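A single protein chain has been removed from this complex, and every other one stays in its place.
Per-chain residue numbering starts at 1, and chain names A and B are given in the order in which the chains are listed.
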Amino acid sequence: MVVRGLAAPPTPWSKSLAEPTIDETAYVHSFANLIGDVRVGPNVLISPGTSIRADEGSPFYIGKDTHIQEGVVIHGLDRGRVIGDDNREYSVWIGKQVSITHMVLVHGPAYIGDRTFIGFRSTVFNARVGEGCIVMMHALIQDVEIPPGKYVPSGAVITTQQQADRLPDVKEVDRQFANHVVGANEAMRPESR
Amino acid sequence: MFFPPLQPVSTVQSCVSGDVSIDPSASIASGVLLQADPECRIVISAGVCIGMGSILHAHGGDIVLEAGAILGAGVLAIGQVTIGANACVGSITTLFNADVQPSEAIASGSVLGDRSRQIVLDGRPGV
Partner (left out) sequence: MFFPPLQPVSTVQSCVSGDVSIDPSASIASGVLLQADPECRIVISAGVCIGMGSILHAHGGDIVLEAGAILGAGVLAIGQVTIGANACVGSITTLFNADVQPSEAIASGSVLGDRSRQIVLDGRPGV
């Protein structure tokens, strides 16, 4: 086998960054890359191969019981903030019991409400996704506010508020499929091994 | 369909965890993650090539890459997946509990095994 390394590019502005604040009950894999003011809540799971960099936009908030799966990238623009549930300003707010699945890109300013599911390789940029939404795979959500409890099908490109307002409600069948997808990461939690 | 740009690889080395067997003639690019959950296996056969930043996560079954199979950059294979001999899976493809036949070529950016509810937005499916 041939495996070659690639050095992580140095970020010149990251020298004076705040350190992440990680709750002692959270599990952050050693191959996860967290820098800057990232506030990680209780029982959060952060998988290997993730890159959570609050080096331009900051701070980031990741709520209780949330899963960040492999290959997820969370980053934020220098400008632009969202209001978190605590009425403070964040570059990225991710609520509690959220599932951010493999290879999702969350680019701040971005707000993701409690119990929302973001499917494989979808992108949320400059947007608010309300509580209890299900966003399926390979979707793009940009420059919009998605009301709570909405369903975004795979491959959807939602970039106007008109589109966002017409989205259908989540059905039980959607919730079941999302749980099936998330099941793949439950085994990751060290206590369940 | 929109795809986020492939991110630069941040992990210095590839990361392997669980029951993963890799043939010595396989070639694995930088930043690849191979993860087999308990009681699952990942098998990488002879002459297989895996592109940069790909993620293979075996869950509820094995992930088997048969001889000469190739996965492009940024491929995600999750669940139980078999990639047939000499198959070619284009970059940034997602495979969820799905198989690829031997010698089959899958276009870049495909999603296989997505059984979520499809709906029509703005008169176009899924758009």
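We adopt the following convention: a residue touches a chain if its C-beta (ideal position, glycine included) is under 8 Å from a C-beta of that chain, and two chains touch if they have at least 3 such contacts.
Fair warning: this is a prediction, and the values are worked out from it, not measured in the lab.
Chemist: Can you say which of B:Val16, B:Cys40, B:Leu56 or B:Ile70 touches the chain missing from this structure?
Modeler: B:Ile70
Chemist: Could you list which residues of chain B touch the chain missing from the display?
Modeler: Counting only chain B, the missing chain is touched by 6, 9, 24-31, 46-53, 67-74, 86-92, 103-109.
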